[in-house]
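Just one protein chain is left out here, and the rest sit where they should.
Chain nomenclature is as follows: A, B, C and D, assigned in order of appearance, with residue numbering initiated at 1 for each chain independently.
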Amino acid sequence: MGLGVLAVLIVLAGWQLLSVTGVLNEQAVPSAVQVAAAMLTLLGTSTFWASMWATLASALAGLAILTGIAVVIAALVTRSKFLYESTWFIFEFLKPIPPIALIPLGLLLWGPSPTMKITLITFGALWPLLTQLIYASRAIDGVSLDVARSYRLGLARTARYVVLPSVLPYALTGLRISASIAIIISVVTEMVGGAAGIGQDIIVAQSANDLPTMYGLIMMTGILGLLINVIFALASRSLLFWHPSQREDLR
Amino acid sequence: MSAPLSAPRFSWRLLLLRSWLPIMLVLVWWFVSDGRDSLYFPSLRTITETLTTDWLGPAFGSAFVPSATNFVVGFLIAGIAGIILGTAIGLSPVLRAMTEPLIQFVRSIPPPALLPFVLLIFGIGPTMSIAIIVIGAIWPTLLNTIDGVRGIDGQLLDVSRSYRLNFWRRLWYVVLPGASPQIFAGLRITLQMSIILIVVSEMVAATRGIGYYLLNSQQTFAVPQTWASTIVLGILGYIANLVFSVVEHRVLRWHNERNALTTKGSS
Amino acid sequence: MTSSATSVPSTAAGPPEDGTVMLKTRDLHKSYGQVDVLAGVDFAARAGEFVCVVGPSGAGKTTLLKCISGLMRPTSGEVVFEGVPVTEPPAKLAVVLQDYSRSLMPWLTVGGNIDLVLRAKSLSRTERVAVIAEALTAVGLEGREDMYPWQMSGGMQQRVSIARGLAYQPDVLLMDEPFAAVDAQTRIDLEDLLLAVQARYDMTVLFVTHDIDEAVYLADRVIVLSGAPTTVTEEIAVQLPAPRDQVSTKTLPEYGQIRAHVFGLIRDAKATSRTTPK
Amino acid sequence: MTSSATSVPSTAAGPPEDGTVMLKTRDLHKSYGQVDVLAGVDFAARAGEFVCVVGPSGAGKTTLLKCISGLMRPTSGEVVFEGVPVTEPPAKLAVVLQDYSRSLMPWLTVGGNIDLVLRAKSLSRTERVAVIAEALTAVGLEGREDMYPWQMSGGMQQRVSIARGLAYQPDVLLMDEPFAAVDAQTRIDLEDLLLAVQARYDMTVLFVTHDIDEAVYLADRVIVLSGAPTTVTEEIAVQLPAPRDQVSTKTLPEYGQIRAHVFGLIRDAKATSRTTPK
Partner (left out) sequence: VGQGSAITIGKGDPIKVGVIPVVDYAPVYIAIERGYFSDEGLNVQTQVMQNAAAIAPGVINGQLQFGTAATTAFIAPAAKGLPLVAVADQADVAVDEAADPAAVLVGADSAITRPKELEGKTVATNALGSIAYVSMAALVKGDGGDPSKVSWVAMPFPDMVGALAEGRIDAAFANEPFTTLHQQAGAVVLSPGLFPVFTPGESYALVFSAKPFVEKNPEIVEAFVSALAKASELARTDPQVVVDVLVKYGGMKPEVAAAMKQPTFGDNVDPAALTQASEVMADLGMLPGPVDGTTLVMDGGETP
């Protein structure tokens, strides 16, 4: 953690240096100190916290919904070759559709509302997790499945005690990817589609040419992602204590 | 739970299996929407007409090709850079501790917000579009590589240490293959995101390309064109995935066969 | 060559003489792609019988066990368990797999790994805890409930998976080289434990081993497999007096005879299997 | 109790009598968290010596081997290889690990797995191919170069990792229960193969086994470990005539004596180790 903080400080110092020396045009990008000051101001305003919450809440809601959907689809599709092959084209076709392209459609159906945001988040951030889950199912050790079958653990217990822990390493990576995409889509739809949140504040600051605030808000989305990741990292550490990636005794 | 193999070896059966549902859906869409054009939901017939006149016509060379090129280049750079950086970070605890917060931070910033920095470094042009694709799409590969490298069975690392494989051999024969199942999961998502980011990259600085076409038609309420370009993206994604899965099938054969084997008893 | 009844030195087993047939294979074939491994394996195990399977490395013992347990589908032929053809592992059957290091779930403690297979049984939580403790004690791992498999030595892991198989109290227990990784004394203890448990619950045991002494010591019948493509070379009924005893049984002249005979068969089988490289 | 020279029935080995010391441990301690596993292990192996290590399951044999090979850092004490303290695995040393199913790279063929360790040697491609073929033939797997490890039976996998160790031609070979999963005949063949190779290249071998017959048959010296927390209970020099022979050696009265003695030691060790449950 100490090293990480150090690295962040180095980057910030580099930024400030670029601004002070004029390499970074102050018209284009404010200096690190200005942005930091703007962020401090933001922290004191209640509208900022409301926006932050709006952005975060939609991202989390979307994440929760898409997790459910991804798990169900993955479970169905990995259990049946027929389903897997039949739906292959559809999924591969849907995946590259950019959520941005769907914003007008979302606005038409739900208006500038949290529902619209959450729907787009769900659609846009679903695929990484789903892809990870499908790959994860292929990485399950056949021997543990053999054990499950030979002791007839049944579907529920196999899922809970064998499949779930086996797919967890991939799933957690997938969740982390989906989580930041969820935040990004949340912010971008707010920017374009007007639902309340950090994105909308960014647009307002942009229109007013309040660049320090605008970059401060952008930094805040980064910090939001960082915080969500800290949660996932802690979860990984306790859920994957048995996995080589978390076991320091191997080294 | 059996593991279906995405075996791209061609067979008529597989083709049928993969195509019946899409064909059905297209037919349903066609007949339900036919003659019921509405502004936001044009009929499939209208969309198809736009598709053929625009995308099989001049737009193919002037819009599809440059976008597809940027996408391929962007994906390759994102994939390769993701693997290289991910391996380095996965192998080095110090590097990991240093980069972890930065990575998690940058990952959640919407790519358009990074525009001024990208502009500063790359200027305006295809390089910038590619840079945006790379910056936006590198993360899944990077994260999966880090996690994959860290998740390698310690026993195999013991073997390579005890036989004193030098760093490069260890990397090439042990670390990368060991992480490859997870790396491929990451690459698959990077691939998908690269296509999505075509649009974002052309939102900024392009006068042609699929993304430009899509955004422009969206802004000007040319809805059939918006749908058509969305479909073009879908088709591009589909083709890219097909190629990708052929490569993956070859590289991960050991992995898929091994894990399918024990419990399926495939003959 | 199937089920041949070459009766040296004791009477051949052939079809079971008495008792109901618990488990039977009929003309079992299995190939992996082009490679034939099982080439028509026929045998039967009576209820309560202790059958040992020996054969050269790579003969297909594991393959056979997996087919019998229903974990793997044979290419042709069938497995019949209590009169019913096997397609999935039957409820009353348990398997102790050869690959012990991968057959324990690393995310569960040793206790959890055993508990997992007990949950289907209608036992209360305390009963399960007691069963687990008893099983672990039996294999010499008392008080290790809370360790994780990856904190254990190879032999300890192997004993946990034996404990799991025993705790399940199946009617038929299939074991694939279960004592390969334990020391000589522990092995002896476990052999006797297994015999005792088998006698107590009248279990049918199908036991794959490389140790000929062990096979002859434990078995009511030893099935010797040829090298791949595999058939049953010979079935040898071991009519040594029960209960067996590590010292006295092994000094019986008949024991030595059977032992030598089995050894000869395996040497021959190995010599022939050498000729099939791919 | 370290390196105690309790001389029953042959003269104790103690410090090496002649030849240079190849490998030495000094007061080796290793604990996993709170659990002490090695509690001061001292021993030395001379160049060209064949040392077998026996001890109850869970005693710490694997731990000891990993510390010696430099794969694991001991908690205290040191390992000296040719006069140099070991921190990383030395170049001239090879290890055959106990967990065979996880010590071959599943993404490489059998040939590729062996080739991998040969690449550091200055051999041409054709020479490497020849070495691989020779090594595989030696372990009875001729022509299996292109199979993948997961297409092989347990015993075959184990033999591949032995072949890999031999093909590497190390000065010191550490083996952790390398024959646990092979059949009796193959085991005999491999034992003799190992003795021949060791004699030809004057290799130093440190060999962990559970099979006391095997230990006595192979070893110049048998090291008996106590149960955890582990120390060396006794070192027994095995002064049976070389070359050893599967039939004649095993009928020597001295062989039987040593065998019985070792067996007794292990039984005692096991009995004491039982008392440390957690």
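Assume contacts are C-beta pairs under 8 Å (C-beta built on N, C-alpha and C of every residue); 3 or more make two chains touch, one makes a residue touch a chain.
For clarity, every value in this text was computed on a predicted model and none was experimentally measured.
Within the complete assembly, A:Thr213 is the residue of A:Thr87, A:Thr213 or A:Asn229 that touches the hidden chain.
Touch with the chain that is not drawn comes from one residue among A:Thr87, A:Thr158, A:Gln200 or A:Thr221, which is A:Gln200. Note on the undisplayed chain: of the listed residues A:Ala13, A:Leu43, A:Leu76 or A:Leu109, the one touching it is A:Leu109. Contacts to the hidden chain, counted on chain A, fall at residues 25, 27-29, 103-105, 107-113, 191-194, 200, 203-211, 213-214. Residue-level contact of chain B with the missing chain is found at 38-40, 115-116, 119-120, 123-124, 203-205, 207, 212, 215-216, 218-223.
By definition in this document, only the chains that are shown with their structure count from here on.
A separation of 17 Å divides the Cα centre of chain A from that of chain B.
The centroid of the Cα atoms in chain B and the matching centroid in chain C are 49 Å apart. Centre-to-centre, using mean CA coordinates, chain A is 50 Å away from chain D. Residue positions of chain A with contacts to 2 or more other chains are 141, 143, 146, 149, 243, 247. Counting partner chains per residue, chain B has residues 153, 255, 258, 261-263 touching two or more of them. Only residues 66, 69-71, 88-89, 91, 93-95, 97, 99, 102-103, 105-108, 116-117, 119-120, 148, 150, 164, 168 of chain D touch chain B when the two sit together in their complex.
On the chain B side of its complex with chain D, the touching residues are 153, 155-156, 158-166, 169, 173-174, 177-178, 180, 254-255, 257-258, 261.
Interface residues of chain B facing chain A in the complex, by the touch rule stated above, are 1-6, 14, 17-22, 25, 40, 94, 97-102, 104-113, 116-117, 119-120, 139-140, 143-144, 147, 150-154, 157, 181-182, 184-186, 188-189, 192, 195-197, 199-200, 203, 214-215, 218, 226, 229-230, 233-238, 240-242, 255-256, 258-264.
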